[in-house]
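So, chain A:
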Amino acid sequence: MLEIENLQAGYDRLQVLWDVSMHIREGEFVALIGANGAGKTTTLRAIAGLLTPQGGCVRFLGENITGYPAHRICQAGISFITEELNLFQAMSVEENLLLGAYLCRNQNLIKTNLDKVFSFFPILAERRKQLAGTLSGGERRMLALGRGLMSNPRLLVVDEPSLGLAPIIVLTVFKTLQELHAQGVTLLLVEQNVTNTLQITDRAYLLERGKITLAASSKELLENEYLKETYLGKR
Partner candidate 1 sequence: MQTIISSLNKIGKILQRAIGSLNTIGFSTPFIVFIILIACAPLYIKNQYMLRLLVVSLYYGILAMAFDFTGGFINAVNFGYAGFVGLGSYTSALLVVYTGINPWLGLIIAMGVTASVGFLTGLLTLPLRGIYVSLMSWFVGLTLMALASALVEVTRGARGLVVSPIDESATILTHLYILLTLMMVIYFILRLIINSHIGLAFKAIGQNYDAACASGVNPTKYKLFNFTLSCACAGLLGGYYAHFVGIVTPDVMDTGHTMEVMALSYIGGSGSLLGGVFAAFLLLPIFDSLKQLMEYRLIIYGMLLILVMIFYPVGLNGLYQKFLQFIKRKKETKL
Partner candidate 2 sequence: MDLAIIQDLLMTGFLRGGLYASMAVGLALVFGVMNICHFAHGEYYVLGAYCAYFAFVTLGLNPILSLLVASVLSFLAGAISEKLLFYPLRKRSKGEWIMNAFLLTAGLSVVLQNLFRVFFGMKYRGITQFWKTTFHVLGMSLPADRIIAFFIAMVAIAALWLFLKKTRIGRAIRAVSQDENGAKLVGINLDRIQTLTFALGSMLAGLGGASMLSLSPAYPYAGNKPLISSWFVVTIVGLGNVPGAIVGGFIVGIFESVSFFFLGSGWQDVASLTLLILLLLFKPTGLFGTQIKSVWE
């Protein structure tokens, strides 16, 4: 459903990604792993349209979406949950969620989606009138996920959901992602927490210095010697 071919991207004259190619099939849960500064976030930003690629091609559901502005990509069905969440701090939880469904004009559908999100994250229902800026770290991440789900995305792209969260909350977030996957949402996950990630995903790509160096199923990667040595910290 998502195909990326020879993606080149960067900031001004600094190129970060070199010939990144990857694909995601419908219903898959794919991870993009790698060290800090390897270019994971840059890849996601290029997919989501926050960054215009310098070369290569991104196709989604057969449509060439390379270089589309972010709002068109959202319209095409990709929801991107950034590392910094980009919540609307001064608005209530409910308004944030409603904005997640900005492109949808069907009030009934919005209502259904809202109920779905609330059943997924009951805490958000409790705090629906509270301002997003006053939520705790875990709640904010759930709100961001919920907002991303409000548009009924075909593909959910999540960047570092465990960042800055207490270990117990990290587990909840991972469980939530697993549940979402079980419900049929296609997911692309970027994580530094490699072991946990590989345990819940189907396949994974390893990104190193802006290049894809490994691509295999998560099970295989868990056994991969190189990965064990450098990323999993086992010997």
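One rule holds in what follows: a residue touches a chain if its C-beta (ideal position, glycine included) is under 8 Å from a C-beta of that chain, and two chains touch if they have at least 3 such contacts; residues count from 1.
The candidates came about this way: all candidates are chains of the complex that A comes from, given by their letters.
This is a predicted model, so every value here is computed, not measured.
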Using the touch rule from the top, find which candidate among 1 or 2 meets chain A in this complex.
2
Residues of chain A touching candidate 2 in their complex?
48-50, 69-71, 74-75, 79-80, 82, 85-91, 95, 98-100, 102-103, 105, 131, 133, 147, 151
